[in-house]
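Only a single protein chain was left out; the remaining protein chains are all shown in position.
What follows is chain A.
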Amino acid sequence: MRVTVDLGLCESHGQCVFAAPEVFAFDDDDNLRYESEPPAALSAQVEQAAALCPVRAVSVRRTAP
């Protein structure tokens, strides 16, 4: 699974951080940091993060196992 966040779109809503805290986090200045190749076990959370992002900045691509 490959995650990309368009940081130009991201408005620090934090929905992705709420949905998948192991993958998305903020630094102290509210800038988003994320894991671009999270383990497949987290795929449901990551999909949820993408669905909840109000500006559709999160995209998920399934990679071959």
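Keep in mind that, in the parts below, a contact is a pair of C-beta atoms (placed from the backbone, for glycine too) under 8 Å apart; a residue touches a chain by one contact, two chains touch by 3 or more; residues count from 1.
Going forward, contacts and distances are computed from a predicted model.
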For this session: Pick from "Probable glycine dehydrogenase (decarboxylating) subunit 2", "ABC transporter permease", "FAD-dependent oxidoreductase" or "Glutamate synthase" the UniProt protein name of the chain that isn't shown here.
Result: "FAD-dependent oxidoreductase"
Problem set entry | chain A residues touching the omitted chain (full complex) | 11-15, 17-18, 21, 25-30, 51-52, 54, 56
